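The complex appears here without one of its protein chains, the remainder shown in place.
The letters A and B name the chains in turn, as written, and every chain counts its residues from 1.
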Amino acid sequence: MQHFWDKSLSWGTAGIFVAAAIGVLAVVIFFVTYAIYFERKFIGWMQYRKGPNRTGPLGLLQTVADVSKLLLKEDTIPKKADRGLFILAPALAFIPSFAVLAFIPYTLNLQFADLNVGFLYYIALSGITTIAIVVAGWASNNKYSLLGGMRSAAQMISYEVPLVMSVVGVVMMSGSLNLRDIVISQEGYFWHWNFLPQILGFGIFLIAAVSELNRTPFDLPEAESELVAGYHVEYSGFRFAFFMLTEYIYVYAIASLTTILFLGGWNSPIPALDFVPGLIWFFLKFAVIVFCLFWIRATFPRLRVDQLMGLAWKALLPLAILNIFLTAIGIEWIG
Amino acid sequence: MKGMLKGLGVTLKTMGTKKVTMSYPDVPIQMPDRFRGIQYFEPDKCIVCNQCARICPTDCITLTGKANPDPEKKGKVIDTFDVNFEICILCDLCTEVCPTEAIVMTNNFELAAYSRDDLYKDKQWLYENNRNIREDNNNIGSPKGGAK
């Protein structure tokens, strides 16, 4: 893709961009459909259940049926809601989530846009989704939504700090913010991947990432048992589907990001296995991370708000800073 | 950390175990014999003693009798017998007090209907509800003859 960016924009290149964007959208929607399916299947199996098995063979069309139902649903907007913002919020949440996918390098050459500040781009855009969630909570004019929205804002802002800090170590080791360069710097055996030298950063990144995703055990903004559904209490039908889609696209983004930053991207664990295409390695690592998210969701209870904040500021942030110092010392001494 | 890892181990182990889900609407559930389902009523056995209606805690049984059409015989025969399944709680007391086992429980439990009127079951319907009739109507625990 990169050489198209270097040319001046013409109708032809614009058409290619649009086609590629639609391609990415299709891949992502396919992922979301089956991520939801497998999430329900895995959690079902972990709970002595069979999971969805009625719609289509093995229940494979369950998500399709659910989405069609959401699309056919009556679109309700509460009378006292702030109409403009209420309509805006789902779109505002979705657009950045889709835009962050542009920079992910799946293999050496398969990448939509090669940005020099790849990781910062992700952080910058994903912050907009937080605003969308606060807007949704506010515009619904519902007290549960408002509490959920406020929690979400506090949580996302707090956890972005350790998330960024934990990656600084990786950036220092590879000397670049460009995600492609970060993957290239991890070539070799699997112990060259960043997750071993950066084990502390990896741990912090995982915790902060799960929190950024608003998933168990950090799903406070939509804590079902106390806030009913949090910021999307009043949303139904298509607008709700957009929030759902956003959430799962971020799962996709975070899983890709973890693969790239810490698990060597498309690199094979040992050079002898290089004959397997890089895309398959990428997908395998990606799938393991997504599975872990489901697995955690099936097992863990939820944290409390004050504990959540305490964890971010009192534990993760100091550790992330420590990690930066340790990395600096490591680079200085070992090289 | 240790406790969390243990928990993760339990869920992972459960993934491979046998599932408990029943395929209920496809495969009917076999209830044990003593199950208290919708009653079966046999008009020929009924002696119109009214005990079931009196013992019913929710007053869901209404019945009327008429003189025996056979002038040779004494006593009454049942004329109408209605159970209102909107309020019947299937408590088993009517079958417990019935001296002739004219009313007995069956193992059928599917009562859903689109209209409330459908839940008023009459003599004929209850007589036709003759599948899965409870075999063991052991009335050992009942105060014989009801109360009042």
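Things to note:
Everything below uses one rule, namely that contacts are C-beta pairs under 8 Å (C-beta built on N, C-alpha and C of every residue); 3 or more make two chains touch, one makes a residue touch a chain.
Basically, contacts and distances are computed from a predicted model.
Protein name for the hidden chain, per its UniProt entry and selected from "ABC transporter ATP-binding protein SufC", "Stage V sporulation protein AC", "Ring-1,2-phenylacetyl-CoA epoxidase subunit PaaD" or "NADH-quinone oxidoreductase subunit D": "NADH-quinone oxidoreductase subunit D".
For the chain left out of this panel, the touching residue among B:V48, B:L63 or B:L93 is B:L93.
Shown as candidates are B:G7, B:P43, B:G65 or B:P99; the residue that touches the absent chain is B:G7. Across B:I38, B:I55 or B:L126, the single residue that touches the chain missing here is B:I55. Residue-wise, the contact with the chain that is not shown comes from A:T216, picked out of A:T216, A:T259 or A:N323. Where chain B meets the omitted chain, the residues involved are 1-4, 6-7, 9-11, 14, 20, 31-36, 55-57, 89-93, 96, 105, 134, 138, 140-148.
Those residues of chain A that touch the chain absent from the view are 43, 46-49, 143-144, 147, 151, 216-217, 219-220, 223-228, 297-307.
The rule we apply is simple: only the chains that are shown with their structure count from here on.
With centres taken as mean Cα positions, chain B sits 54 Å from chain A.
Against chain B, in their complex, chain A makes its touches with residues 42, 45-50, 295-296, 298-300.
Those residues of chain B that touch chain A in the complex are listed here as 4, 7-8, 10-12, 14-21.
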